[in-house]
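Take a look at this one; I'll ask things after.
All protein chains of the complex are present and in place, except for one that has been dropped.
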Amino acid sequence: MSDATTPLTTADGKPLKAALAASMMRAKRRAFLLVAPLFLFVLVTFVVPIGQMLFQSVHNDGFSSTAPALKEWFSEHPLGTPYDESAYAALASDLKLMRENRTQGQAGTRINYDVAGTRSLFTSTARKINRMEAPWKEALLAENEDWADPNLWRAMRSASNPYTIDFYLAALDHTRDKDNNIVPVDEGRAIYGKLFLRTAILSIVITVLCMLLAFPIAHLLATLPLAKSNLLMIFVLLPFWTSLLVRTTSWMVLLQQQGVLNDVLVWLGILNNDGRLEMMYNKTGTIIAMTHILLPFMVLPLYSVMRTIPPSYVRAARSLGATSWTAFRKIYLPQTLPGIGAGALLVFILSVGYYITPALVGGADGQLISNMIAFHMQKSLNWSLAAALASLLLGGVIILYWLYDRLVGIDNMKLG
Amino acid sequence: MTNADSGDGFVVFDRVQKSYDGETLVVKDLNLSISKGEFVTMLGPSGSGKTTCLMMLAGFEMATHGEIRLDGRNINNVPPHKRGIGMVFQNYALFPHMTVGENLAFPLNVRGMNKSDQETKVKRALDMVQMGRFINRRPAQLSGGQQQRIALARALVFDPELVLMDEPLGALDKQLREHMQFEIKHLHESLGITVVYVTHDQGEALTMSDRVAVFDDGRIQQLAPPDELYERPQNSFVAQFIGENNKLPGKVESLNGDTCTVRLETGEIIAATAVNIGQSGQETLVSIRPERVEFKPEMMPEGSHMISAEVLEVIYMGDIFRTRMKVAGSTEFVMKSRNTLDQKRLTPGETIKIGWHPQDARALEPM
């Protein structure tokens, strides 16, 4: 028996702790090599792009990298300095540089995000800058008096720093006035807040609908004999096997005003021909189509949870004196919560990010925030704003995830 | 076959039949009467219909035909939650999302009992199974034996007069199982409740029960107290199913009331107790318990029948020796002898004389 205070050693006298660490290290290294491909894959395809996105939402050097003279001028002259000849000279020298490097469009685009209508100001002035002469203030204002706009100078000052929170302001329907104060945008242009709210509400409705529809199906699947439940499972998974567009289009065919469902209702005499229901190209259409598309994501986790609940729990409850309703409410339902939680989280997160379906069947009031992200990614190419919107959405989802973890516990979640 | 008179028992199965598919009967014409305070075990191999009977009694299965009465009342159409029967399930079925205390309070809660009464009752029930300090644990934090106690306490907390137990000890290891058998038995005695217990473990059935109903093929093969079941099996199935048995096939040579002589296949004639054989000349199976076989002449009971045997194998099992021998053509004949200080050790290849009392050789109708 060795003394408790002397360190243990291996048979050949090495300290036991070091030997243990060495042998564990080998096992760890081998385990790491096994996960390394996946780790790299996730890093390259997921972590890096998301990191870039987050970075881009606060970083845009479209102006700061193309207008070095103005950048210097702004750093030497604090806000409130009148824009005198020296400022215009810096502007002129930058415009010349832009002309040379063909970056006037890039610079103009960046300022245009802030002050609409300025992109062409940059491109047209840059085109003529080589024919202009000092004094620059006079020359530039003669070319276009918009150059005197204090709001434009405020925008150029803020854009001269590549790091900015302005895209987040824009994503929250705010902007800066000419004195750099944060103010809400005109009511007529405020859109993102409304869309975030609508996205959340619509997603909640879809999640609840999915829950109500999936619960009985999942229960049936879990209790039927395997052969029958497999058949039923095929019907549940069918939406997964058809292309999204085909599914969406078939909903259109079914639900539009001249569609199958309305035709049948008119034919049955339930509706008259002028009173056809509008179930497509509005919120109803979005909800129906998305509920259908996302239903499997609710059924599968529910099913996998229900499968593991032995019938003896409900039987036990019944034998202990509970009516079948009480047994369901107090015994069965609580045990399906991990499935409900997982399914709801999954469906909610997916519906928050859906945009093809709302774009096709949503009409005017079925637009979601993801449609605006797509718009800024693909059409306006204001990637920084798209990134800011996406980051806000991501943040919202993460908060939701955190809340879920606090309330239910993430280890209680069963995905399948 | 035993037909209990289905008159005035506490629990009565009266000509009960059950079929799941309309083609085969899982339970065939079951008659069983259990009196108040009795501990009855339904024992049988899987698929013999014992669990179905229990489920019908609990109300989870409907009898296809016949009547089930509880305390004189027909309960065929009473839903499970109104039967007031406590039940312990094979896998305990403790509600995993509730604490031990909540699990126990559940049956009281659904009965609308007020909180303070609930607490008293829960505490009492937990103390009864010595689990008082686990009241705030979750089932997943308990060992198998502890869960089993909680399940028991839960089935008893609302003071049911009848408690059903469906293989409640099946998941426990041997030592714990034996310990729990005593506890259940003890509770049964101290509370005076009626227990219907289902198991496929004959040891369990014999240890605990007042009476055991041996099920096979949808029928009760024998309903009797454990000792009678073991000592006097009524047919070959019971003889084979309960305990170990040596079987010697032969023909009935002569029949005289309770006794008979049987000619074995090797030509030897032995005396035996006639149980359910018809007449002389009929095929029979003579069953002899291994521990009733002796080989030392001084230990041989009076009037023993002697027959020669060749020792094939001797297995040392601690408390006993198990000797496999060739007797009257059968190579599976087993003798169990106690490992006493002066026990003589046999060696394989040795030829000896063995014997037993004719009362222990029971001539049964072959299956």
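By letter and in written order, the chains are A and B; residue numbering begins at 1 in each of them.
We take it that a contact is a pair of C-beta atoms (placed from the backbone, for glycine too) under 8 Å apart; a residue touches a chain by one contact, two chains touch by 3 or more.
Please note the rule applied: contacts and distances are computed from a predicted model.
Leaving aside the chains you can see, what is the UniProt protein name of the one that's missing? Options: "Xanthine dehydrogenase family protein subunit M", "cytochrome-c oxidase", "Spermidine/putrescine ABC transporter substrate-binding protein" or "Cache domain-containing protein".
Missing chain, per its UniProt entry: "Spermidine/putrescine ABC transporter substrate-binding protein".
Can you list the shown chains that the omitted chain is in contact with?
Every shown chain touched by the left-out chain: A.
For the chain not shown, which residue from A:Gly13, A:Pro37, A:Gly188 or A:Pro225 touches it across the whole complex?
A:Gly188
Return the single residue from A:Trp73, A:Tyr88, A:Tyr113 or A:Phe348 that touches the missing chain.
In the full complex, the listed residue that touches the missing chain is A:Tyr113.
Just checking the interface: what residues of chain A touch the absent partner chain?
44-45, 48-49, 52-53, 55-56, 59-62, 101-106, 108-109, 112-113, 116-120, 123, 185, 187-191, 194-195, 198, 253, 256-259, 280-281, 359-360, 363-365, 367, 372, 375, 378-385
What we mean here is this: only the chains that are shown with their structure count from here on.
Measuring from the mean C-alpha position of chain A to the mean C-alpha position of chain B, what distance in angstrom results?
For chain A versus chain B, the centre distance works out to 64 Å.
Where on chain A does chain B make contact in their complex?
Of all residues in chain A, those touching chain B are 310, 312-313, 315-324, 326-327, 330-331, 334-335, 337.
Under the definition above, what is the set of chain B residues touching chain A in their complex?
58-60, 79-87, 89-91, 93, 95-97, 106-107, 110-111, 154-155, 158, 164
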